[in-house]
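This report refers to the structure that appears directly beneath it.
Left out: one protein chain. Kept in place: all the others.
Order of writing sets the chain letters: A and B. Residues in each chain are counted from 1.
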Amino acid sequence: MKRTIINTAAIVALGVTSVFADLDLEKDELKFGFIKLTDCAPLVIAKEKGFFEDEGIQAEVIAQPNWKTLLDNVINGNLDGAHMLSGQPIAATIGIGTQADVITAFTMDLNGNGITVSNAIWEEMQFNDPDLDTPTPKHPISAKGLKPIVDEKLDAGEKLQMGMVFPVSTHNYELRYWLAASDIHPGMYTESDTGGRTDAQVELSVTPPPMMPTVLEAGNIQGYCVGEPWNQQAVAKGIGVPVTTNYDVWKNNPEKVFGVTKEWNAANPNTHIAVVKALIRAGKWLDEKDADGNFVNREEAVRILSQPNYVGADYDVIKNSMTGTFIFQKSDVRKMPEFNVFFDHYATYPWYSDGIWFLTQMRRWGQITESKPASWYFDTVQKVYQPDIYLQAATLLLEEGLIENSDVPWNTDGYKPATTEFIDGVEYDGRDPIGYINSHKIGNKDAEGLASK
Amino acid sequence: MKFKILKALDVAGLQVFDPVVRLICGENPPEQVRKILLFIGVPIVTFIVFLGVWTYLAPRHTTKAGEVPTPGVVKSAADGIWTFHVRENQKATDFLLEGDAREAALTAVEARIAELEPLAAAAKVKLDELDAAAKAKIDAEAAPLQEQYKEMRKTSRDENKATKAALIAEADKLPVNDAAARDAFLAKVAAFDLKQEADKQAQKDFKAKIDAAYTTKFPEMEAVRSEYNGYEEELQYLSKRLDYLTGDNQSLKIAGESTELNELEATFLTAEGGKATFAAAEKVLKKQEAITRISDSEYSRPWTFPRQIARSVWCVFVGFFIGTAIAVPLGVVCGLSRVCMAALTPLIALFKPVSPIVWLPIVFIIVGGFISDPELAPVHPAFLSSAITVALCSLWPTLVNTALGVASVEKDHVNVARVLRLGFFSRLFKIVLPSALPLIFAGLRISLGVGWMVLIAAELLSSSEGIGKFVWDMFNNGSSQTFAQMFVVVFVVGAVGLLLDRIMIVLQRSVSFDGAPTAI
Partner (left out) sequence: MAFLEMENVSVGFGPEGSRTEVLRDASLSVEENEFIAVVGFSGSGKSTLVSLLTGLLRPDSGVIKLKGKPVTKPGPHLGIVFQNYSLLPWLSVYGNIELAAKQVFPHYSKAQRKEHVERYIEMVSLTPARNKKPSELSGGMRQRVSLARTLSMQPEVLVMDEPLSALDALTRANLQDELVRIWEEDKRTVVMITNDVDEAVLLADRIVPLTMGPSATLASDFKVTLERPRDRTTLNTNPEFKKLRNEIIHFMTAMNKEAKMLRVDKGLAMPDIQPIDYSATKRSA
């Protein structure tokens, strides 16, 4: 495969310009799935701005009803690839839920989620923590104010209920992280308890995103963690208060990836590279800024996303978060330029360290039921994350002059530097998964000896 | 002539229009007018009353999740759905336009853009002004309230703090074992708790006032906003059209590629040396392939609602056909043989009440087992799964009715068959089936109705393109139009269901030999 790349690169270098790049596409009519969330933007933009077409790809971008169906459709071949939760390819590969070899060579975005609680809970939180009792409380807001409410409920024999969107979703891990950081136990998954409620002080359940505000208003849940526009909807409708975004839980955390099956990649290697090329261009287009650091293309992107066959929400609702404004309360509107990151901070590169973080969370909460040595984590993530494909695509783009040399981390080993930019300040280093698992107070612990195996 | 029309109306199940025809032919006008008023006038009036009640009640029922849309809003949602459909069709047309037609379209689009841009800009300016004004107004209104609220909370907190301190101080001096004094103290604490609650409630009410200030509506601003959004959306659409009329246009792409092909062919002709010639030859072939590919390519059009309706109707017929193909033979066998009836009765009883939501995942797995590569499959697996689910849920009325119809063939008819010594098949086709036909069709009519209802749920789950998927997608959109779009769906589903039922009535009547009237 390497050789084809060199050949095609040579052709490009020869200056044979064409509306079709000269990758030998195995397949040129592709179907991609997405879920109606603003972070599907790279797929939609690559189609609407003609980046796919530039690669000779006729793409159809099809909304999927839920994450499970989306994954099934990718596995059974109805879709060529899809906008996926970061945890999905990993979970599929190691057999949590549906077992299938799903890989990713492209991270679609960073951040973009929020945790919303009902008005009643927010008032009690304000009561418990006077610091919150202003129109514009200081961020980040931890779950400290929630703890007394949880305890009070437990004393009354009840448990606080919160919603998230999928068992292996970023939302699940973020919500758990946020709760556990304030000593609230969100429950463990066990062999027999696949709902993840063992020992829970707060019970989490799966609710489809569009149902979240309705279910919150009905009182079935008291809070939820979900992507946009469903946090802003709660504010707009006056039924809840977003207390924090995942940017505050873990600064610039990976959110969605572009996933395909291993077989599809094996059968269509050049097509996959072409798709990644188009997606990288879409990411770059989305994050383009003018001299003052304002996004230049985001409004157009929102216009496109608000079409009914894409995200379909009102332009004015998704515009806020997409252009870097987040409304926490009607009285508390903040600038959050990095609420959605599509390209900056090497966002689109498939970092091994990102994959390992999800693996550590799956182990921490018991979705991975047994102890694994550190080497297993490295092997697993290398099965799923395919930076090679990304780099091949980036090389071609660089040769075509469509990206800058500085846009891509050419010489990385795939691990981001260790960081403490979490809400609880615990250090995460992807090179030491066992140590990281053990550094948390709540959750599974593994034998230290496994770290070196 | 008149009787022919009347007969046709009767067969088509449109007897409602019978008096109209008679009136036109001048037959007993007062009587016909009376009938028209009753059968056409009354329904129309009822519908108008319904619309009136709806228009009156809708805005009066507001939840936090949204407002019940009025007929006007529903109409505009329907218009929006239609506009989207028309625009997508236009893009598909543009993609294929060539020659003068393309030029003309291009000029028109450019003219329209030139016309819209200043309008959009003006609207934007106006919107920004109004927006700023609205914000200022809200702030002016909310800021003092916010202050008051803060003050209120502070006072309340201080007061409560003081009271609490006082109570603790009092408790310090409380004599031990003095029941009366302790009771009195208890009452004071209770009063204190009550006051705290009351304060909280008062604060909550006040907060609601602030929230109300923030949600103040500015109709003028909203109007400008929707005007502006309208312009911007059209501009977005036009810019996309521009793409399809220029760079992304099929004929232009082919033209470009052809020029390159000519160059490559020239290079190939003059190429010298084995390696270079071979490379040139490969390039020519590749370019030819690219041209074929472009000329085969189509504009990948999203599924718009009208297309989804058509697809749903098609799907329900496929499912209905599958169901009928299973139910009628099975019903005949059951009706003919007591053994089969006894064997199948428990299964029928068991499967009949199962909901489509349960069938669908099972069907999905089974269908998936037969279709390994959806690319090569003649029908989309999701479509097939939906159709089979429809079949599974809708075949029961047909099955039961067929069995009943076949089992209850009149004994005399059976005797006729015996006297004529009809063989098994001629007995089946000449006596049994014709005699069971009215019941079978009554069953089919119920089946089709059930199938249509089930289909929406099946599509919603299977994400097979159709009305069900439209419902789920629009629900997922969570836009301000969502509720109105649901109402549009209600009317469309109802109208299509009515039409299907009418078709079945006509069929049923055409096979009912005893002239038995069919229920409406």
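Note that contacts are C-beta pairs under 8 Å (C-beta built on N, C-alpha and C of every residue); 3 or more make two chains touch, one makes a residue touch a chain.
These numbers were taken from a predicted model, which means no experiment stands behind them.
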| item | value |
| --- | --- |
| Shown chains touched by the chain that is not drawn here | B |
| Listed residues B:L238, B:L439 or B:V471, member touching the removed chain | B:L439 |
| Hidden-chain contact residue, picked from the options B:L127, B:A280, B:I431 or B:V488 | B:I431 |
| Hidden partner interface residues of chain B, rising order | 404, 408, 410, 412-413, 415-416, 418-422, 426, 430-431, 434-435, 437, 439, 442, 511, 513-516 |
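The definition used in the following text is that only the chains that are shown with their structure count from here on.
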| item | value |
| --- | --- |
| Rounded Å distance between chain A and chain B, as computed from the means of their C-alpha atoms | 29 |
| Complex interface listing, chain A residues touching chain B | 18-20, 22, 28-29, 35-36, 48, 50, 53, 56, 58-60, 62-65, 69, 73, 76-78, 123, 133, 135, 209-210, 213-214, 217, 229-230, 233, 237-239, 300, 303-304, 306-309, 311-317, 330-331 |
| Residues on chain B engaged by chain A in the complex (per definition of touch) | 63-66, 80-81, 84, 142, 146, 153, 204, 210-211, 214-215, 225, 229, 232-233, 236, 240, 243, 247-248, 253, 256-257, 260, 286, 290, 293, 297-298, 300, 302-304, 368, 372-375, 380-382, 460-463, 469, 472-481 |
